[in-house]
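Just one protein chain is left out here, and the rest sit where they should.
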Amino acid sequence: MKSLLLPAALVTALALSGCGHLEPWVKPYERQNFADPIMSDNRDPVSAAYLNHVFEAREGARGAVGSHGGGCGCN
Amino acid sequence: MRFANMLWNLLLGALLLSPGGVGATGEPAPDFTLPARGGDEIRLSDLRGQVVMINFWATWCGPCRQEMPLLEQVHARYEPLGFTLLGINVEPDSSAARKWLEQVPVSFPILFDTESIVAERFGVEGMPSTVFVDRAGRVRHVHRGYKPGDEARYADLIRGLVKE
Partner (left out) sequence: MRVLLIVCLSAATLSSVSDAAVLPDDRADVLYHRYQGGGVTVDGPSVLVRKKFAEKYSVSANYYVDLISSASIDVVTTASPYSERREQASLGFDALNGKTRYSLSFTNSDENDYTANTASLDLSQDLFGDLTTLSLGYSQGWDEVRKRGDPVFSEDVDRRNYRLGLSQIVTPQLMVNVAYEVITDEGYLNNPYRSVRYLDADSATGYSYQGEIYPRTRTSNAASLATRYFLPYRAAIHGEYRYFTDTWGIDANTLRVGYTHPWQQWIFEVGYRWYGQSAADFYSDLFPYQDAQNFLGRDKELASFTSHMLSAGATFELPAFGWGFLQRSTVNFFYDWTRYDYDDFRDVRQGGAPGTESLYGFDANVIRLFFSGWF
């Protein structure tokens, strides 16, 4: 299962690139909402990591938390 | 591992390719008229004969804010040589920009593109974006983003353009 993950990700990305070039439908100058701290998924990383630890210490489930996106999209 | 690396770089190249916007190098810069901070209006074609550097910015964009004082230095240095810097703010509500400019004053014109019409015309693809227009009104270079040290690149480009 795990050995398929990287090839799967690469194949997905390649397949997506086969769509040809995609014009961004939300322009860089329309991203002011995502630069707002209230739209940040992880405004306080220390606090979020702690709360996650509280859950994982008491529950059987783990993983698939956190995100790496959004933000102002600058640079 | 190397194959995976190569594959990764290949697909990155495919995904990151973007077409030139309307403000593409060599083309005449799209004309526009926008309200300026003082209340008057500025039209790009009125500035023909000067080298014009157009900077698209917003208060919510960190690198844009970081760049402002350096743009002020660039403007002060090259203005006597027939150079103008225009700061086009793309926010729908200009009040945040006006308030911020009280803290970080600049002497070059600030224009308000509240409906992002000019940004769209220039095909702005990143924040900030800086467009260099020569004395004949043609777009000569588009610089995307800002990282400390870019102002040296700006200076090189401007020096080349003012000599024409």
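Brief remarks follow.
In this document, chain identifiers A and B correspond to the written order of the chains, with residue numbering beginning at 1 in each.
Basically, a residue touches a chain if its C-beta (ideal position, glycine included) is under 8 Å from a C-beta of that chain, and two chains touch if they have at least 3 such contacts.
Predicted model, so just to flag it, every value in this text is computed and none were measured.
The hidden chain makes contact, of the residues B:Gly62, B:Gly137 or B:Gly160, with B:Gly62.
Within the complete assembly, residues 12, 15-16, 18, 62-63, 125-126, 145, 147-148 of chain B touch the chain that is not shown. Mapped onto chain A, contacts with the missing chain fall at residues 1-2, 5-6, 8-9, 13, 16, 22-26, 28, 30-31, 33-34, 36-75.
In the analysis below, only the chains that are shown with their structure count from here on.
Spacing of chain A relative to chain B, judged by their CA centroids, is 29 angstrom.
Across the complex, chain A meets chain B through its residues 6, 10, 13-14, 16-17, 21, 24, 27-32, 35-36, 72-75. Against chain A, the residues of chain B that register as touching in their complex are 4, 7-8, 11, 14-15, 17-19, 56, 58, 60-64, 90-92, 116, 119-120, 124-129, 144-147.
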